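Here the complex is missing a single protein chain, while all its other protein chains stay put.
This part shows subunit A:
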Amino acid sequence: MNAVLWGVLPYVMVVVLVAGSIWRYRYDKFGWTTRSSQLYESRLLRIGSPLFHFGILVVIVGHVGGLVIPESWTEAAGVSEGIYHVNALVFGGIAGACTLAGIAILIYRRRRTGPVFMATTANDKAMYVVLVAAIALGLWTTLVSVGAGSEAHDYRESVSPWFRSLFVLQPDVDSMAAAPVEFHVHTLVGMLLFAIWPFTRLVHAFTAPVHYLFRPYIVYRSRDAVPPAPGWTRSRR
């Protein structure tokens, strides 16, 4: 059971995520958009959306820090486990709470603003369930850790080694299996979120326009931007 959950599922998730994204990009570039509803309503959006998005960006940075950087490195840098943990709980907790508050505002807005609700698809609703579950469960692990005080489970000795082991294709199933149940549930829902990611509106995150900072302001494109196929390719008809 553990081998399936922590040894097989992560790879299934990665395959679905990568293959799904490639498929979506090739076959549905037109559908690859934020589907912004700001035209319908912007008062609540202007509070909820930045709260959610900036919150989740901090959460992502926190996850990368906690999962990728080994405990021995931070300790070598002079940050003790206790200090790290308190920091992670405080900043992670604040960011997570902002994210949850943001998405709560956004969902309230989506439900109560007629045109926005009309523009909400079944796909969106399913995605919101998974997304909110992942965020809420993540906050739950934080709350459990806070409640346990100094006896809190150190996920950097269980979840993180497992996460890193996935990349060298030798999943450390046992150390993940040793983590408490709240981490298990959060991880599973997180994997589900990444698996459905390419098939929802969340894909817009993959085309975050960072290159905007570097491109020239004026874009010229020729009508012949698409090079003609060479003459020796096989005719399709």
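The rule is simple: contacts are C-beta pairs under 8 Å (C-beta built on N, C-alpha and C of every residue); 3 or more make two chains touch, one makes a residue touch a chain; residues count from 1.
Quick note on the criterion: contacts and distances are computed from a predicted model.
Missing from the rendering is one chain, named in UniProt as "Nitrate reductase subunit beta" (options: "TolB N-terminal domain-containing protein", "Nitrate reductase subunit beta", "Branched-chain amino acid ABC transporter permease" or "Acyl carrier protein").
Among A:1, A:76 or A:118, only A:118 touches the chain left out of the display.
Only one of A:1, A:122, A:169 or A:219 touches the absent chain when the whole complex is considered: A:219. Touching the omitted chain from subunit A are residues 27, 29-30, 32-42, 45-46, 49-50, 52-54, 114-115, 118-119, 204, 207, 209, 211-213, 215, 217-229, 233, 236-237.
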